[in-house]
Structures are given as C-alpha cells and as structure tokens.
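A single structure is presented below for examination.
Only a single protein chain was left out; the remaining protein chains are all shown in position.
Which chain is which? They are A and B, in the order written, and residues in each are numbered from 1.
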Amino acid sequence: MLEIRDLSFGYGKHSVFENFNLCIPEGEVCLITGINGVGKSTLLRLIAGVLKPGAGDVIFPETMQKEPKRKIGFISDRLSLYESLSVSQAIDFHKNVYHLSRFDDSLIRHTKIADSQKIKELSLGQRTIFHLSLILSIEPEILLIDEVIHSIDAYLRKIFLEQLIRMISQRNITVILVNLNFQDIEHLVERVILLKSGKIAVDEKIDSLKAKVKKVISTRRPSGLTVLSQNDYSDHSEFYIYPFREEFAENIEGEIVDLDLTEIVSAFIGGEYA
Amino acid sequence: MLNKEFLDTLKRLAECCFILIAIPLSYVGDRFFVKYGWKFSDIFTGVYVAIVFVYAAYSGVTIFQAEKKDRAFEYVLSIPVSKLKILKSKILPRILSLTFLYLLLIILTDNRSTSIYEGLFIYYIFFISLFLSFTIDSVIIGFLGISLLFGLYFFSAQSISYIAWKIHLIPSIYSGRLLTQIISALLLLTPFGIAFWKIYKNLDAKPLKLQLKPYYTISLPSLLIFLILILKFYRDYLMQMRALK
Partner (left out) sequence: MEKELGKFLDLKIDAKSALPVYEQVKRTIKLRILSGHLNEGDQLISIRELSQKLKINPNTILKAYYQLEVEGFIVSRPGSGYFVKIDYRKTQKEKKEIFEELTNEYAFQALELGYSVDEMLNEICKICRKQFSSINSGEQENA
C-alpha cells in the first residue's frame, strides 16, 4: 500500500496541499486528474521524493521502505536529464547509479536515436521515449508518469504501452498516471482520482465511476439529484449527474446516457469553471 | 557519479586556464619591457598562482553548475544516491585537483615558508565559494562576494592576532600567524557551511529562491557581527602597528 498521510505542501505562501490523505493499493493502475494547476504534478513529485513535504509523510510498501528511490521510476514533462551527455553516456550513468547489470534498449531501437547524439539534440518525442526507457529499465515497483504519454507519436505510444502492459502482467507494479488526455490509456486505468482545490473530489474504481456518472438529456433539470455541470442547447439541456443509482432512473424525465472517461472528467471539471 | 564529476572537474580547470593567455603576452612584454626588470619566470609563476586561486574559487562556485546548465536537478533529486554521497563525489575530484595544483605551486615557487599560508588560503577560497554556490547566478556578483570574503579573511586573521596578543596569549603580534589564520578561516567558514548544509540537505525541486532562508538567518547575521568586530579590532590593530614603527 502506498500511503500519503497528512501531507502538507506549499510554494512559499501558496499552499497546495493541507493534511492531504490518499491510499493507493499496490499493483493498481491509477489515474490522477483535475484542472491545470490543481497540484497533480506536485503530488507526483512529492511521491517521487523530488519535492519535500512541509509536513506529513509518504509511506511506501514494506519492500521499498529501505531505499524507496531505487524502485521508483519517475518522469515529468521537464524530462530532466544531464543534457550535455550523449545517449550512451546517459545510459551508463543511469546503469551506474541504479546498479543495473544490463539495459533494455528495445524501446529506443524503434526510434532513430544514435548512441553518440547528445540528449539536448533529441526531439521531444525521442527524448520522451528515451527517458521512458530509462525508468522502465530499473524494474520499478512504483511508476510515476506525468503527462508525457501524449508527447510521443501513436506508434511509439503503442510500443511503450505494450511494454508497460507486459510489466503489469509480469510483476506487481503500481502505476500512477497524471494525464488530461485519456486516449489509449482509458482501459488501462483501474482507479480514477480527481483532485479539486487540493483535496480529493473523486476516488473510485473506474467501473463504479462509470456506473455513477450519467448524462440526462431533458428539458427539465432532474430534481433531487446532484448536477455536476450542464450544457444548454436551444431546445434541451444535458445534465451530468453524480452519484447516479439505478433506482433514480424511474423518476427521471428524459434520456439517460452512459459516458466515457473523457466526458466524466469533463463533467466534474466543467463544474469548477462555471 | 564519481567518473562524471572527475570529467567535469577537468573541464572547469581547462576553463580557468584561459589565464594562460597571459604567457605569450608576457613573453612579448619580456622582449619589449625588459627595462622594467620583469623576468619571464616571475611572470609565469604569477600567472600560475593566479590560475590556482581563480580555479579554487571557480571550482567551488560551479559545484552544481552541470546540474543547473543541463537542467538535471530534478533527475539528480530522483536517483537513489544520498545527498551526502553526491556532495562527496563532487568535492573529492575538486579537492584532489586543487591539492595537485598546490603541490606543483610549492615546487614552482620553491619557497616552503610562505607555501603553507597559500595552501590554507587556497582551501579557504574553495570552501567559501562552495558554501556560497547557491546564491550565485551572475559571475560578477560571485566574484564581488568572494572578494569580500577574501579580504575579510586577512583582516580577521590580523584582528585575531591583535586580540590574542592583547590578552597575552601570544608574545608578539607577529607570532602564531598560522594559527590565527586557521581560526579566522574556521570562523568565517562555519556560518556559511552550516547555512549551505541546511539548504543542501533540504534541497528539492522548488524554485531556488524559496530555499535560501538559512543564508538570511545564519550567514548574514554572522557576517554582520563579524564585520562589526573586525572593524573595531582592526582599527586597534592598525594603531598598534603604527605605534610599533
């Protein structure tokens, strides 16, 4: 169990989290989402140890507690690496630091990256796939991926996801994704966590979330139900309802529509911008 | 980690050797300005000493330059190497190269008696530059700040000599020079060292500006107290020196 306990963190006077608590079961693929600036990347960095909490702890599973960073694979959109190093030098440095005996370059071989190229000379997509292959090579127990999955083209994304899926099927790896785009990853996700104003607005397994959020197409606002947000059209409106239960269907005037993850998250977020 | 740091150290040394350009210039000078009594070997030694001092400061200040320039801070914070180990692997090659250059200096100048004072000063420069490395984004401010602390070193050493003589710890104002310089170095290094270590230990990916509080709470007050004390005692020291003449 990865546990975040009573975490508080801020940048100077600006507080991002205050007594924040979250439990992520081992081996789950988890999605953390929310509006820009809500603290998703900050949360990932706090787990990775790249940011230090002002108060509270990140408590890792027992197998990792001695040296957590050795088993954490972290990548953010800063793609931080020693840019003046060449690809092969960066791999050697990485192998050295993580005590790796070998390096699996199968991901890199799909691109046209040469060993002698400097990191700063790589394109964004190349650099992303290189960084991803670095973090996969340490055989992490916790994988933290911050919004880089859509910086690579669809083909490389497919290749990367195949490798990720292989890892998930072979080992008990906890994957935490921060993403705003759910294409290609929607069915990989088991749990959805939505952050709002430094707190958890939603923490549900994806199947139950899909059962609990519905769109009602009607001319009249459904009474007695929580409406997250709505879209108004000339002759009707769409109401996003949460939480929805089967029993409510009888009393609702209008069509009830099932939603995909993009629409669900959009419904939650739309309420914030209203 | 260590291999990379050795490579970086050599790169910094090479950067400092720009001073070597003084050699062909001074050779030209040697030919044309012989009447001023300059000798080429003196100039060479002077240039070499300058390289060593500049390198001591430069290698201290640029200890995290690779991480700053290469945007590697977040990466380094995420790898499973302890901060202490990172610092050790950065300091080791720099201290070694500095020691090597210092030994060469001893051989070149052939003047064993002053060499130990130069050696102390060289290590002092390195460490004070290292401790200030987080504050320095511009080379100019860096050299200004470090020059201030160079000067303070000598002033405080002499002030301590004066105080020690005043309270009858030493027979004359000139004796125990090495000890007073060591004490002076330690007194100046300590507040900056403590501030540096506090910052470094808690260093994370937040903007650097937000993490520099220890400089303001520890180093600056200590520096001010130091300045006040030195101003007082250095004046007395100067008066005493004049009286002795």
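Just so we're on the same page, a contact is a pair of C-beta atoms (placed from the backbone, for glycine too) under 8 Å apart; a residue touches a chain by one contact, two chains touch by 3 or more.
None of these values were measured; they are calculated from a predicted model.
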Partners of the unshown chain among those that are drawn: A
Touching the absent chain when the full complex is considered, from A:62, A:207 or A:250: A:207
Option from A:1, A:124 or A:165 whose C-beta touches the chain left out: A:165
Candidate in contact with the missing chain, chosen from A:29, A:108, A:132 or A:228: A:29
Residue numbers in subunit A that touch the chain omitted from display: 27, 29, 158, 161-162, 165-166, 168-170, 184-190, 207, 210-211, 257-261, 263
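Simple rule for what comes next: only the chains that are shown with their structure count from here on.
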Subunit A to subunit B touching residues, read off their complex: 11-12, 45, 48-52, 67, 69-70, 72, 74, 76, 78, 80-85, 93, 96-98, 120
Parts of subunit B lying in touch with subunit A, wherever the complex brings them together: 1, 3-4, 66-67, 69-75, 77-81, 202, 204-207, 210
